[in-house]
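Only one protein chain is missing; all other protein chains are in place.
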Amino acid sequence: MSDDIDQADHTENTSHADHAGHADHADPVVAADAPVDLDDVTGHAASELDPEAPPVLTVENLRMYFPVHATGLIRRKVGDVQAVDGVSFVVPEGGSLGLVGESGCGKSTTGRAITRLYKPTSGSIKFGGKDLATISSRELKGMRSEIQMIFQDPYSSLNPRHTVGSIIGAPLRIHNMVPKDQTLKRVQELLEVVGLNPEHYNRYPNEFSGGQRQRIGIARALALRPKVIVADEPVSALDVSIQAQVINLLQDLQREFNIAFLFIAHDLAVVRHFCPEVAVMYLGKIVEIGDRDSIYGNAHHPYTQALLSAVPDVRQASVGGRRERIRLQGDVPSPIDPPSGCRFRTRCPIAQEICAKHEPPLMQIGRRHKVACHFPGRLGEAPREPLTTGLLGVDGEGRPDPGASPSNDLVDQPGYADTWFDLDAKRIGRA
Amino acid sequence: MTNMTKSSPTPTATDGTPFLEVDNLKVHFPTADGVVKATDGLSFNLERGKTLGIVGESGSGKSVSSSAILGLHRGTNAQVSGEIRLDGVDLLSLSNEEMRLRRGKDIAMIFQDPLSAMHPYYSVGVQLAEAYRVHNNVNRKAARTRVVEMLELVGIPQPDRRYDAYPHQFSGGMRQRAMIAMALINDPTLVIADEPTTALDVTVQAQILDLLTNLQKEFNTAVIIITHDLGVVAEMSDDVLVMYGGRAVEYGPCREVLTHPEMPYTWGLLSSVPDVSADTNARMVPIPGNPPSLLNPPSGCAFHPRCTFRDEVPGDLCTTVLPELEPASRPGHLKRCHLADPDRIYAKQVLPEIAPDLAKEA
Partner (left out) sequence: MWAYAARRTAIGLVLLLVLSFVTFVLFFAAPVDQARYACGKQCTEEQIAVTERALGYDKPVYEQWGAFVKGIVAGRQFPADPEVRAAAPETVSDCAAPCLGYSKLNAKTVNELIGDAAPISIALALVAVVMWLIGGVSLGILAAVTKGSIVDRGIVGLTLVAYAFPSFFIGVFMLKYVAIRWELVPLPRYVSIEDGGVFTWLENLLLPGFVLALLFLAGYVRMTRAFVLESLSEDYIRTARAKGLKGRVVLFKHGLRAALTPLVTMTGLDLAGLLGGAIITESVFAYPGLGLLTVQASNAWDLPTIIGVVVLAGAFVIVANIIVDIAYAFIDPRVRLG
């Protein structure tokens, strides 16, 4: 069972293989006749955060477990794959939250649970005054138009036997968005919006290149004028020169239609560019969440630090050789039987006794910055004593401390509180 | 198409004796619709112990060229011409059997996706042992010893037990380690790594790149690393070769090419990938359009339909004349572009967009 999961996870990022590998002379037809619009190269700066934006999607304590069955005569349930285990976050209206992490961390499962491709095991997904986690299937159909999904692989997510027009028009027909005779007009508008030739509505997906197919997927997602789009690795299957085109397109659409994005990707640089806020996941949990500067410039979780240091940097060319980096040992443990306490402790360079005993709470340490670690600190400046003992009501080794009373003040809420624990000043900070 | 590349003298990016010399390599595939020129006149050199990074997108010809070095196109309808000299021997003039005996022994390859590159029905150990025994006349037991030794070398824990495990029972990183062990088992002098870390997570990628670097030092191997990730190239390579539409468009020492690129396509690659450490004011400027058709490549410079600096070149040079791969402004650096003053354009127009912090420094 665990093997199956392993495989599924590892295939996640591999589809680049198909295009970079032996498909070297694929797509000749499209590339030749596609006119190149040289005006379409305006550079886009990174998206900016609007701290005042109200939340459009609030996820609280979301759990997604998949049962594991025994192989005996009677297939009783013997455990769960804890793919997502209690994540909370807020996606602001018209903003973007990035969800990063490695294969099997649960980021894609989170996205699928939110779009209700899966039924969550527990937790709530608040959207427009309703809880998507428990909503009836009739109401769900209505909500589907408000939350749309863009998939990773533009080769397999479009039905090859349907024309582009019918692919993009299908959601319009199903949800009766426009009168029948207006469908084509709307499809053509959408094609134009995503930068495709509106006259091509009669063509089939295989007549388009990878980047163009991803644009078709985006047009389909846009058809119902959604408020939220869950984009699951939307560019990782595309050639590098095309990735930027698609990211810029998404930025333009976000601005124009005020769409909120939950942007799921393993490419930290792309997420940094697209998302003013980022959540880092490890083995089903959020280990650190915050605005761009907090995560990329001021990461306090050893996993985030390791992740960031592992990214190969083109600027290294001026120095030569390999960059200094934190080296994580071993592999991610199985989500069926995750480590006790902190899930990262088995690979953590600074783990101590308490880490095996208690799960660190996701503690707010800045205006828009939360971290789940007993020893949070900048790289090389991790505190010697755990900082979470007060919250948990335990002593430094993790034994219950009769003197301390556990408190939940700074933890476990989606979004950010007005007060936080300032690590530098060792006191409560205030907005 | 209007202008055939004439067989120019082999360019040298680094001094010293080249161990691998590729000269005017062409790989053409005849198809019903015409000839697909996957690689069209590629030349480069590589010394032992050095790494060449080949960068390009789908259809740039980077994978096809490396398969040609390995002789994998033999027995297909591909037409391969030019010269590939390894240690002075022209590989293209060897018989099929002679080439087979070098494959996996002198030249080895590490593939992108180790899950599909390993046979699902044979254990990892058996597959490695097979690679060893085809070039070494040893018994099963000796091969096993060697395999376990190699698995240990690449950092697989309990190699003796893992010998009998199947590829699907390994994690992605472990599989790629096993793949590297398989490539290195016969002490090859040239290793070609085709997107060795694309399928891997970033922390695993770092482990694998470290491993490759260390092993290269230990065995003094010449390495060709094929990738689309400029970051990987920057950290791994001594030289870099940028390919577009089956041809080299920029070639030279990595430090030169990635800090002072002179070809708009290289600029485009740099500007369309955001950087984790860059200024957040940096702009991401995509390359417009799509990679070229190899069946019907654009006239003149293959990049001209997507090039935003075409106007800087007088007349219709870009659309009619294929530029030669010529020395750029710094030694050892070659570029294929008509732009007269690329350094200035890069500093004035490109750098401020993609790296405002660096532009200010300069």
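Labels A and B are assigned to the chains in the order they are written; within every chain, residues are numbered from 1.
Just so it is clear, a contact is a pair of C-beta atoms (placed from the backbone, for glycine too) under 8 Å apart; a residue touches a chain by one contact, two chains touch by 3 or more.
Nothing here was measured: the structure is a model prediction, and the numbers come from that model.
Participant: Which of B:55, B:84 or B:109 touches the chain that is not shown?
Facilitator: Considering the complete complex, B:109 is the one touching the chain left out.
Participant: Touching the left-out chain: which of B:54, B:68 or B:131?
Facilitator: Of the candidates B:54, B:68 or B:131, B:131 is in touch with the missing chain.
Participant: In terms of residues, what is the contact footprint of the unshown chain on chain B?
Facilitator: Against the missing chain, chain B presents residues 67, 70, 72, 75, 100-105, 108-109, 111, 113, 116-121, 123, 130-131, 134-135, 166, 168, 182.
One rule holds in what follows: only the chains that are shown with their structure count from here on.
Participant: Between chain A and chain B, what distance separates the C-alpha centroids? Give it in angstrom.
Facilitator: 31
Participant: Taking the complex as given, what residues does chain A use to touch chain B?
Facilitator: Residues 3, 6-7, 10-11, 13-14, 16-17, 19-32, 34, 36-38, 40-46, 102-103, 209-212, 239-245, 247-248, 266, 268-270, 272-273, 292, 296, 306-318, 320-323, 325, 327-328, 331-332.
Participant: For the complex, give me every residue of chain B touching chain A.
Facilitator: Against chain A, the touching part of chain B is residues 29, 33, 36, 38, 57-61, 63-64, 112-113, 115-116, 168-169, 171-174, 194-195, 198-207, 209-210, 213, 228-236, 254-255, 257-259, 268-278, 280-296, 305-306, 308, 310, 353-354.
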